[in-house]
Each structure stands twice: as structure tokens, then as C-alpha cells.
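Note that one protein chain is taken out, while the other chains of the complex remain in position.
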Amino acid sequence: MKVKMLILFALFPLLCGCIPTNTLDQTLMVEGEGFDYIGHGKVMGTVVMPSFIDTGTQGSQGTGIPATASMIRNLSGVTYDGKSLVDKFQSQGQEVMRVGSMKVMLFNKKMAEHGLSRQMSFRNRDPDVPSAISVAVVEGSTKKILTATDYQTQIPIARYIQHMIAQNSQQNYPTTNLRYFLDSYYGDYMDPFMPIILKNGDHLEIDGLALFRKAKYVMRIGENKMFLFKMLYEKFNQGVYDYQFSSGKHVAIRNVQASVKYHVVGGNSASPKIIALVNVKGYIRQASPKTINTKSTSAMERKIAESLSTNAEKMVCQFQKRGTDPLRLGDTVRSFTHHFDGKTWDERYPNADFHCRVQVKIVQTGISS
Amino acid sequence: MNSKINKAFQLSPLSAFFIPLSLQLGADFLILPNPLTEQSGQDAWIGIMISGLSTLVILWLIFRLLENECIYGRADIFSLHQRLFGKWAGTLLNFIMVGQVMVYLVRLIRIYSEIFQVWLFPNLPVLEFSIIICFIIGYVVMGGIRNIGGLALLSFIYMIPFFQILNFTVPYLRFSNMLPLFDHSLISVIRSSYSGANLYLGFELIIYYYPFLSQPEKAKKWAFIGILTTLILYLNLTIVGTAFATKGALENTIWPLMSLLKTLQIPFFNHAEKLATVFFVWTLVPNVCLCTWIITRGLKFTFPAIKQKYLMLIVLLLACGLITSITSGNQIRIINQIFGTSGLIIIYVYLPVLLACQWLHKKVRKAVK
Partner (left out) sequence: MMIHKEDVLILFFRKKRTDHAIQIDSVTDLFKKLEKVPDFIHFEHKGKDFTCWISFIQTLVDVEYLHRDVFPYLYSDQTHNLTEVQDQIPTEKVIRTKDLSLIQSRLLDGYTIIQESEKKPDCLIIPSVKIKGREIEKSENETSVLGPREAFVESADLNINLIRKRIPIPQFMFEDMRIGKISKTRICVIYIDGIANKDNIQTVKQRIHDLEITSMIDSTMLALMISDNNNSIFPQFIDTERPDRVAGALYEGKIAVIVDGSPNALILPASIIEFFVAFDDYFLVWPIATAYRLLRLFAVAFSVISSSVYVAILTYHYQLIPDNLIPSLFTSRTTIPYAPLSEVLVLEIMIELLREAVARLPTKVGQTIGIVGGIVVGTASVQAGIVSNFLLIIIALSALSAFITPNYRMAATIRFIRFPFILSAQILGLLGISLCFLIFVNHLTRLTSLGRPYIEPIYPTRISDLKDAFIRLPLNFQNMRPLFLRPSDSKRFNNQRAHEKVGPKHSELDD
């Protein structure tokens, strides 16, 4: 019996010899994808693979073949919208291409205006792609951003973009990645958004937020409104709000805590009343000379609060006009309303009455008085 | 057949906790809260609680049934059938019950092979996978019920770290998704609890291994605690599932829990979901082993002449054949449906009827005497 069992166990390798391998060094790991819309359902797709700089083979002390420099770095070509780029470029790949460590997906503005629904449904179906990849809209061409070689930094471009977006979303920018995008895209009464990046000389920069209405780009909000947006969107603690209280005079508050609570009155009425109660605690490091001292903080607090709330209301008003709801106000109303009337929400949303009440607390003003 | 089981082959009362728990987990916890949200949206958690509580009642019924049976000899469903319905009808019923367990076995292996195919090895051949699993089943079942009990216990222990991964989801949860509470009518909640009820299937298999539990009184207590644990676990999963993603996003995913894991950033590794898949061997193997054991015991009861070893060989070969004959996802849904419906009929209709029959039988015999 034992011998029989042993023989059977020895047969295992034969049973499963047929699973194809993905050996790490025989894989082209696609780290970034870019989509440039060129009209008529056609897309200029770009994929980037990292090339890890190495000093040649270790054994031959640098005289042998360069180990990794031989890896191709990017491929681009025209295909239809919604096509898997990896499948498209496989014939040009020097090794098998895999998307398992994808980091970033970029869309140019035209593509975003055209709509991302095909791309998103494809990504949502793919078990191999991580959901934490960064997504962004690009001013200009994604191909240019992904294939440019004149960056100051040497790290692979996809990582560069991902780090930049991740770093920023700890500050003024709201958390964005594929999952959040998909969540708002598929969810009812809410719309997704992405950061906008652009190439400026030899570096990249993140410049505002692109707002969508479902899968289509609608509008953008600028860098200066990011604090307002994030304040209304989620709890955070690293943002900076620059308040200009008269020309040439600025006070910047760096918040140690900001939280938002919503209240909704009359969720099923024609113009529901949405009240956002925002609480900002922060300290001041940057201020124009002689504008602030320990005595005048409470006056300053009031002024900043006022500026925040009027600007926030203005911003939401803009959203309502363009019919996009990135702050998930619709969902908030739903969560406050029993038997929420979802069918008429799209018509009621522009009429919604949004109020923002901000409380600012300056906890300290630095070490000089 | 003698009614007393040798003490050396008996399970400890604690096994009545682990075995139903591991059987209930099966493969269905991955699709939570999807079957329920369809009907009751954010109130899915009420549905899963109702169906969980109803299984407690059923478990109580089952224990009544088995305890009443104790005085007549061996207290399992096979002897009960033969005692109540005579040799032929009893054997037929036994076959039907065994068939249902067989469906459970086939379904579980097939579902897991699908999960492994989707999340780990797209090219994993079903036949080879099922052969390997069947070998392991053979090896485990040869060790007897105690061995299976041990694996069920270890499966519980190894699943603890898996469920600890859920702690990482806390920053992603949006509890506003759960609001407003109690927004659905009682009928839709009950309807959702009906579709959630087959998530609890598996605990009823105690009707087969009850005689093997030492100290049935203690075991009874543990069995209830086991179902309550499942209830709490499911409740947690449902809440995490609904709070994690919007309703629209949930509808677009087959395995919400896996998609959730896909988003998580855990230390040391990327792609938490692929790592988690590895744990599923531990929810799969103890369950299918117990099923095989039950089937072979049922057959042995009918054909005492054949050795259990050979019966097992036949069962496993048959299982391999059946598993490979299911080729498409659609067929998997169908067999899921068969299993769900038949299981629900057994626990909610057949077992209460059986209890009534048992009672009648007793009365009639008394009257005759």
C-alpha cells in the first residue's frame, strides 16, 4: 500500500507539468499604460516597461553583456478603444508581457472627453491588474510623457508618476486610484475624478483634478481649490490652505486635522438641503509679517472659515451647473433619506441647496510671536 | 452493526464546533454580500442575520431528531431512514441524501478550481487539479474521521490570519454606504435572507457524523457556538462588503471579497488576493474529505460487504469524472443552484418532516402495543 502511494505521489509532477511559468526575469513587466485618443474610436496606446539600470553582469565585472539595458522600454501603436494593449503589443515584446505589477494608467484629455467606459470595464474584469494603480488625465500626449527620456530622475517613469500622485494625495489632493475611480464610476449618484498631470520641461507636475460625469470628462478644478475639495471629500491632516486676505498678504494654514460631517434635510424634495459641517484644526507657519499674533488668531480663524465656506459653496455650485457629483453628495443624500427617490435625482441635483459651515481652529502660530 | 463507536475513533466535542464551521465556510463566503444586496441593498446584514438565526432553529431540530434516535441504536440518518421507512425505501432515501452530499463535494472542488483558475493559474487544468485533490482526500480519509476533525480544526486556525487581513480594510470602509438603516421592506429582507440561507448549508451534515461525537451534550453546545461564529463571521463580511464598495460596484463583481483583497496593501507582498487564495486549500480540503467520508459511510451502510477503501476509490473516481464534465461557468451556476435548492429543501422541509415522522412512528408503535 505504502509503495503504491509513493508511486502515485511520484506521478504528481507528470500531472501538472503543463502549467506555463512566468519566470521573473523572462517577463516584461508592464508598469504603465497611456491612451491618446485620435478619433473614430481609435487610440494611440503606449506601454512602458521598467529598465533597471545595472552595471552589466556581475561575474564578468562589467565587461559582459549589459544585463538589463537590453530590455525594451516602451512600445506604442494604434488600436481600437478598449483593446488590451498587452495583447496588442505582444508580438513586439522581447519577452512575455505581464500586467501584474502595473502602476499607472494615463489618458489624454481627448480620451477622457471621449469616455473611459470601455477601458474601465476591461480593467474591472482583469484579475491580474492590481486595483491600487494610479490613474490620471494628462495635458498633452500620454505617449510623450511615457516615452520622454529627458527627465531629471532616473527611476522608471511609471514609478515616478505613481510616487508623485501618492505623495500628493497625502497632502491637498484627494485619494485617487483605480479602485476609487471604479467605485464611483459604477456607484449610483456619484461621479469619479482623477488628478491631472502634465510635463513641464524636465519634470512632471500635478495640476488640479479632472472631474468626470460617469466615464466622460466634464471639467477641471485648479490647484487652488484642492484644499476645499478634499475638505469636503474626506478626513485628512496634511493639507495647506493659502488664504489671501488682502492683496499681497497671505496666511497659510496647515491643517493637523480636517473632518466633514453632512446633514441632509428633505432628501426627496425638489431641492434637498445639504449642509456640510467642516472642522479644520491647523497651525500657521507662513504669514505675511505683522498679520498674525497670539491675540488676533480668533479674528483670523473667522476670516479663514468664511473664505473656506464661501469658496466651497461656489465650487459645489459649479459642480451642480456642470452636472457632476465628485463629492458624492447624491450618495450622501441617499444615505440620509429613507426610500430615496433615485430616479429623479439627476434632475434634482442642480437644484440642491448646498451649505458649508466651517469652523477653523488655529492651534498654534509657530515659535515667533 | 453495533451502535457504539470505538472510543479511539470518536471526535472530541470541540470538533462539533470546527467541523460545521469549516463546512459552512465552504466557498460561499467569497461572494458575500452579493446574493443578499440584490434584494435588500445596504440592509443585507439583516438578511444574513435572519437566515443565520433560522439555522439555529434547524440545528435544534436536528439535535432533537438525533437524540430521539439514540435509544434505537446508532443515531445517524442512515439508520433512521431504514428504521422508519423499511429497507427499500430507506435505502432509496439514503441514496438520495448521499447524492446530495456528492453534489456538495463536486461543486466545492469545481468552484475552487474555478477560483484558482481565475486568481492564480489561468491554465490550471481541472482534471489534473481534481486528481491531485482526490489523492489528498484519499490520504486524509484513510486516517479516519479523527484525522478529518484535526484538519478542520487546523483549517480554522489557519483561516484566522486570513480573516485578520480584513483588519487592513478598515481605512477603506465608508459606512455611509450602510445608511439609511432599515430602508427595505420586510419582504425584500426575508427574500434576501432566503438567498443568503444556502451560505449556511453544511452544518446539517452533523446528521451523518453525530454518532462519532463523544459527549454529545457538550458537542451540542459547541455546535451552536459554531453556527453563531459563522453568523458573526458572515455578518462581519457582509458589513465589510457593503461598506467597502458602492452598490453599483458590488453588482459588477463576482467575488467582492477577492476584489476587496486586491485593493489592500499588506506588508511584504503585493497582491494580497493571490496570497489569500493559497489559504483556500484549507477551506477546501477538510470539507471535501468529510463529504467523501460521509458518502463512503453511506455506501458502506448499504453494501456492508465491500471495504470502505474500495468504495472511496469508486467515489473519488466518480467525483473526478463529474468535476471534469462541468466545463463552463454556466454549468457551475447550475450545479450551485441544484446544491442550494436541494440543501434548503433538506434542512427546511425534509428534516422537520422527518422529525414529525419519527414522532408519529413512536406514537403508532405505542398504540399497537
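In order of appearance the chains are A and B, and numbering begins at 1 in each one.
Basically, a contact is a pair of C-beta atoms (placed from the backbone, for glycine too) under 8 Å apart; a residue touches a chain by one contact, two chains touch by 3 or more.
Only a predicted model underlies this, so the values are computations on that prediction, with no experimental measurement involved.
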| item | value |
| --- | --- |
| Touch criterion as defined above, residue of A:29, A:278 or A:333 at the omitted chain | A:29 |
| Residue of A:103, A:123 or A:199 in touch with the missing chain, whole complex considered | A:103 |
| Contact partner of the left-out chain, one of B:44, B:93, B:111 or B:153 | B:153 |
| Touch criterion as defined above, residue of B:116, B:194, B:234 or B:293 at the omitted chain | B:116 |
| Residue in contact with the excluded chain [from B:12, B:55, B:79 or B:292] | B:12 |
| Positions on chain A where the hidden chain makes contact | 2, 12-13, 16-17, 19, 21-25, 27, 29, 50, 52, 54, 57-59, 64, 67-68, 98, 100-101, 103, 128, 130, 159 |
| Residues of chain B (touch criterion as defined above) contacting the omitted chain | 12, 14, 116, 120-121, 132, 136, 139-140, 143, 146-147, 149-151, 153-154, 157, 268-271, 274-275, 277-279, 281-282, 285 |
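Simple rule for what comes next: only the chains that are shown with their structure count from here on.
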| item | value |
| --- | --- |
| Separation of chain A from chain B, taking each centre as the mean of its C-alpha atoms, in whole Å | 41 |
| Chain A residues touching chain B - in the complex, by the definition given at the top | 5, 8-9, 12, 15-16, 18-20, 100-101, 124, 127, 130-132, 179, 182-188, 190, 331-332, 334-340 |
| Residues of chain B touching chain A in the complex | 118-119, 121, 123-125, 128, 131-132, 135, 139, 176-180, 183, 245-249, 251-253, 258-259, 262-263, 265, 270-271, 273 |
